[in-house]
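If you scroll down you'll find the structure; I have some questions about it.
The complex appears here minus one protein chain, its other protein chains still in place.
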Amino acid sequence: MQPTLSKSHPRRSRLEPGGGYWIWYVLPALIMYCLFMAYPMLDSVRLSLYEGTTGARNFVGLANYVRLFTDPEVSARFWGAFFNTWVFFAYHMLLQNVLGMLFAVVLTNRTMRGRRFYQTIIFIPCTIAVMVTGYLFKLVLNPQFAGPTLRSMGLGALVKPWLGDEKTALHVISLVSVWQWVGIPTMMFVAGLQNISEDLLEAADIAGANSWQTFWYIKFPLLLPVIGMIAILTFVSNFNAFDIVYAMATPDGAPNYSTDLIGSLFYRYGVAGKHPIGIPEPGVGAAISTAIFAMLLVGVIPTLRATQGKE
Amino acid sequence: MKKLTALLLAVLMMAALLPSLVQAEPVKLTMGSWRSDDAEQAKGWLAKYKELTGVEIVFEPTQSAQYNATLRLQLDNGTGPDLMYARSYAVGEELYEAGFFMDVSDVPGVKENFPASALDGWQAKDGKIFAVPVSAVSHVVYYNVDIFEKHGLKVPETFEDFLALCQELKDKGEQPLANGIADNWDILECVYLGMLPNYVGGVDERVKYESGEKKMNDETFVKSLEDYAKLAKFLPEGFESMGNSDMPAMLALGRAAMFIDGSWTAGALLGEDYKDLNWGAFAIPAPEGNKAGMSFHTDWGMAGNTATKHPEEVKAFLAWVASPEGAEIISKAQPAGFFPMINAEIKLEEQHANDILALNEGKILDSRFVWAKLLDMYTPMVEQLNAIAKGETTPEAAAEVFAAEQAKILDK
Partner (left out) sequence: MSVKQKERKGRSLKIYNMHIPSHILMVLWVLVAVFPVYLLIINSFKGRMAIYSNPFGLPTEWTAQNYLNVIQGGNFFQYFLNSIIVVVVSLFMILLLGSLAGYGLAHWRGKIGRGVYFFFVMGMMLPIKIATIRLLELMKIFDLFNSLWSLFFVYIAMGLPIAVFILTEFVHGLPKDLYEAAYIDGAHRSKIYYSVVLPLIKPALATVGIYNLVPIWNDLWFPLIFITQEDKKTVLLAVTRLQGQYATDWPRVFALLTLSALPVILLYLSMSKQFIAGLTAGAVKG
């Protein structure tokens, strides 16, 4: 992830004779991707113009979108989930990714011992299935089951129905998710930092820069493409996140939709249908995804422009 | 070169995994189910069926939470199982309307062997039956017998007694109830809809609400919600984050004296984990002066896939399910708390199960109030019940919301 491009070639690189040749390298991936992802997905986006679940579907034009934004019940759910997802995203962006960068800076220090050990430990939570993390945290956050132990340790103030309270549930779930996934940005930042030229860092050291200055003036600017990449990955994955809510707060985003994310909303409408009826509305689900897709594009394109791919 | 060998290896590995072509075999049917819990039992009774007929049926359960979603996808795609568990009322009916479930009205035994109340759960608008009724469930209060004996307490006769009992337990330092609202369903399905037949009565009264003749903010409903609110005062600390599967543990650990849940939980309570627990069950009592009712809910039926390659075998199997002999074999293999609906004397082997079934005697029985026609009430009801429990609304205000939602459904 070395961002400094060599700009010293006045003539066109002979490796870049134009698109024609490169397509052969791209084609295998493109075929795979088109057949098993792009086509099924785009075709499903088309569903947002239809209603009905199984068998015959009726073309209804933009009715699903109209419903999504004007039907008081559906639009309240949509905007509620939209807002919650931003809160969820803020935790990952500001806490998970900053922690990840901090850990990575520490872990790429060559003279520090135990780096591999630390990094592996940081990654271990990622390996546990979300349904289990969800259940474990539900257990230790439950006043009835964790209460006695906590009280005996003088931590009675922590005995609260954290997941049952609309004011705290989303924050708790976000923190659990940050705890679980911080290993991913850490790993990506480590990969990015190790590519920074050692000469550059030595030069900074000789010039008398302290570690903060080295970080802020050298490492941070050089990490910008990685930061952009991680920001985009966090953004898109948070807007599709769903497992942790499912595991900790039911697919309804209980209590009272306070933990409902776009991902769980989509699951409820588009895939499973609301309990107990369980009749999905793929049209509305597709409309939700398409609307979010449009918003993600608005967020991703400028980030891509700002942080990478500059010619 | 190394890469090439690796690639070759991968290709070989993949080739080895190719589905082997299946040759003609004796008939083998597949059965979809949400009861992954009962996989072993199901294998047992399906093996008996094979002994009788030579037809093999493979039980392929899906995790309950994902059953509706995956079954629908598979049916839509023509890859659904030949036979499948069918939920009652709207959920099942929708699959029949979409053409996935067979019409089983003419299967021998279906019309003859079941009471109207059982068939009601699987009868479409056109009068056709789309699944053979198999099991019903009820909703009861489980209690820790040791705690009751320690304080010399008795099973309550009326709802007023029930509240007094809760108060007494609380005064004696016990936690009366273990119920919570975290899972967003049991507070409605087991607690409130379990209480409701004591107030509303049976199907004759229920249909008046379904037609709009009666409003859901009438005295009956306000009273039921008031009683629910009184009961909700005895929920445990942190009930907001207490889930359905936490309740039996609370009872077994002696941290609560009672909980209201479905009869199916008897099956879990009879398991190894709860072998030290001395438990009993009683019906949710009716308030003084009301006729006692009981929510006896049509839980699951057996449906056939219209797209099956073996319609004859499927129909023959369904006829067996609808026969007293078949129903007996199936019922006896069910976990405790799932009760047969067939008009036949079937003696269950488990004493606790018989005790719970006996609670039905002399009571008005009905399916869960909202299931037949008012299923759209489900979510608003859960929301109101949660709000009452948290003290955020009053029974009167909640009844107004009920009536408004009811009016909305009737307008459609």
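Note that the chains take the letters A and B in the order they are written out, and that residue 1 is the start of every chain.
One rule holds for everything that comes next: a residue touches a chain if its C-beta (ideal position, glycine included) is under 8 Å from a C-beta of that chain, and two chains touch if they have at least 3 such contacts.
Quick caveat, the model's predicted, so the values are computed rather than measured.
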item: Listed residues A:Met187, A:Ala204, A:Val245 or A:Ile277, member touching the removed chain; value: A:Met187
item: Selected residue (touches chain absent from view) among A:Gln119, A:Ser174, A:Thr214 or A:Asn256; value: A:Gln119
item: Sites on subunit B contacted by the missing partner chain, in the whole complex; value: 3, 6-7, 10, 13-14, 17-19, 30, 34-37, 39, 60-66, 70, 73-74, 76-79, 244-246, 248-250, 252-253, 262, 264-265, 268, 273-274, 276
item: Residues in subunit A touching the chain absent from view; value: 1-6, 9, 13-16, 18-19, 21-26, 28-30, 32-33, 35-41, 43-45, 47, 99, 102-103, 106-116, 118-133, 135-137, 139-140, 145-146, 148-149, 179, 184, 187-188, 190-191, 194-200, 225, 229, 232-233, 236-237, 239-240, 242, 263, 266-267, 270-271, 282, 285-286, 289, 292-293, 296-297, 300, 304, 308-309, 311
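Following the convention adopted for this analysis, only the chains that are shown with their structure count from here on.
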item: Separation of subunit A from subunit B, taking each centre as the mean of its C-alpha atoms, in whole Å; value: 37
item: Contacting residues of subunit B [partner subunit A, same complex]; value: 65-66, 68-69, 72, 75-76, 87, 90-91, 94-95, 98-100, 180-185, 189, 236-243, 246, 249-250, 255, 375, 378-379, 383, 386
item: Complex interface listing, subunit A residues touching subunit B; value: 53-55, 138, 141-145, 147, 159-165, 250-252, 254-256, 271-280
